[in-house]
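Yeah, one chain of the complex is gone here, protein chain that is, but the others are all in their spots.
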């Protein structure tokens, strides 16, 4: 799809105007924010939803009878509904568990569902392109249960290697994979993987931390079982995330953390856990953050996730082409070279310049890119890299961002000549 | 101390003017907020610190090289320092672990320190006046380790019954008690309890969720080992809390949740955890919330915690006296009748009127009180109550709040006459 | 405080102060079901005897706020001696009343008229819908009753 097609309904310039952070000046230059894969920049509507909450409605949720406690509860429970609609959860708001981020969501799956359903020899199949959030919790579970953690290899062209998948699926109880790689940009075939998992009698969990902000998400259509994502990567606030799981699965999961809110009863000799998503939400939840996340979801819905995806696709094609032609091979992209089934994450390997130095030099131009292993060390090892300098797009990105990126990369290349 | 003594340095009216929520009108009346024990109302400075963060400095922390990532990291790490100073942590910022609230802090103690140091037969001694946050995690640990969870009884005059404490301490590895009861208002003798615990070779953890917002906290002076509290109860944001522990203790604790940020290295066959507080902070932390919490701590420090405590003490004495004289016994206070070593939490038992109805009627007067078991069911059982209607003060409270409370309680009493 | 008057009708306060059918029934033969409202700690135990498709006796114990207590007391009066099919109909009508909430127009934009007369004095609970948090208090008894009916062994 060409940029022109969306122009009537979606305007990246408008998104940019809505985003206060993009007025920043850094080292004498207007900011060029290319780190949305790390954390996205919230629009004014999200920031104001949070302020408005604290100024007008703040109270602890649940168990309140007074007016503002009801308002706070309505905001909090309303956020659950907004999110359920955004991902098309078949069971609605009751399937939305608030966590503090993708990482906590995976720990919840591992320690609640995993500890209850997996034992020695059972296999959790992840992939070599997973973020640590979808690796370490399984290693931790392995320590206590003796499960096996197996890895789907990644091909030389940066895709999941599914050539041997039926073999890999032996003994697998859970297939847990990312919807979109935060290093490579690779978009994985989730609906297909769900079919494979179910055919083998396994469940499938999807790390949607990246994908949910850049592609339309429909858990009903993709037929997955668990979905985890973070507010701060989808124009929302820090401190909040989501675990979605099918109602039947959630219903049988034991509690995760213990405390107030997640119980029906506590005696000096034991406790009875609550039903529904609150069973997994011990303690005072992220209430203001839920208001912010609901605003983010409304904002993204108004943009239209298909338009966001198409816009970022256009930016990615343009950037891939120009990086190739400008630097004739001195800047290598660690990720699929063709724009098919890939998102706007560009991991750069600049010949002779360490990613740390790339990022430092780019900062002088106001360009924000992130150097490092991006919490995906097994993937870095797979490709023999210690780090990359990663540039990534958001709905507010423009081709002019790529212009500045290329200008600054030119300086890096010439400085280290 | 009389109100007049603090007037020159501390002004509750100024705090009120600083607090946007207190401009709310509810059911045609100005709001009378008496639910600070549930959640406190943040001043404008806190709300603005959060907005300013999102508008000017937002980026993911750590591993960033670009300017705004450094700013965000400086804000986040600066918050650790502000909090360390606020509680006088001997080891400084390295002892401050960010969690998402008191509840998560206790789960962290139980699952990291507890799972590593406690085994079958070891005793965790809590009290009958604990919040579920300091009970359920121990019950959960009991399921996996076979520890014993023992309760310090509460006397008929609502104090910890320490008459038999040396007997109770047998086999105890951890004494875990609240600094101030969220139901009774009772302030516990923490320094004395620390002495007892240490004399018996045990450690002491303190639930400071209530106390930290109403009394000066000094972990060095009280000589405790763990301290847990929540941002939203100390004029700060939701979604963030703190676990403080002595550096030597933290150094030996295994990780809690797994994911990015808490590792040194991840391979396909295992992982190496990081050192310092980040070992316990898996995933993107509550960054904006840390900015808000630092602002809250600065705000409270400027007020002076001793002034806050004295002000609330005065309000409490006044309210206890007037509730007694106005309702001559029809309104009973579930908590110490004398104002000695008690905070501004007034759990009301109105003869013949269920707490739910009390709160409903009070709401018509714009009065916010919370009915329920306040996540302290063992305590409610101890006193044969299903619920109380709890009124609680904050630094912005005035005797005029007590006026409205008494007016509205009069209606409740007469309606159910 | 006209709002409060909608909630705390005299008949409600009367049932709260003088609850009907308090007590227990030997179980078995009675069906015994516990209801619980975790939000406010209300607890209700319903004892139910059904013979030949008729609710021959009902007793209640537990504790709760005025709304949950009055609602259960009124319920016990309304269903005692009634045929089970009739009881189901009353439960349905009660729940319908509780779901009206702020809606006053139906899908076609016509005003919704609920014939409260068929509910007898239970209609006094209609004011609860203006206080959404209290709806759970009012419905606790009815949900527990429905559970008890489901637990009655098919005759």
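Note that the chains take the letters A, B and C in the order they are written out, and that residue 1 is the start of every chain.
Everything that follows uses one rule, which is that contacts are C-beta pairs under 8 Å (C-beta built on N, C-alpha and C of every residue); 3 or more make two chains touch, one makes a residue touch a chain.
Since the model is a prediction, treat every value here as computed from it, not as a measurement.
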Going by the stated contact criterion, tell me the shown chains that border the hidden chain.
A, B
Contact with the hidden chain, among A:25, A:221, A:337 or A:386, goes to A:386
Out of A:44, A:247 or A:356, which residue would touch the omitted chain in the full complex?
A:356
Among listed residues A:143, A:166 or A:411, the absent chain is touched only by A:411
Who touches the missing chain here, B:16, B:63 or B:354?
B:63
One chain is left out of this view; which of B:162, B:249 or B:274 touches it in the full complex?
B:274
Missing-partner contacts on chain A, residue numbers:
27, 352-357, 360-361, 364, 371-373, 380, 386-387, 411, 415-416
List every residue of chain B that touches the chain not included in the displayed model.
62-65, 70, 263-265, 274
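Heads up, the rule we're going with is that only the chains that are shown with their structure count from here on.
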Of all other chains, the one whose Cα centre sits farthest from chain C:
A
From the mean C-alpha coordinate of chain A to that of chain C, what's the distance rounded to whole Å?
46
Could you state the distance in Å from the CA-based centre of chain B to that of chain C?
39
Do you know which chain C residues sit against two or more other chains?
39-40, 134
Chain A, residues touching no fewer than two other chains:
63-65, 263, 265
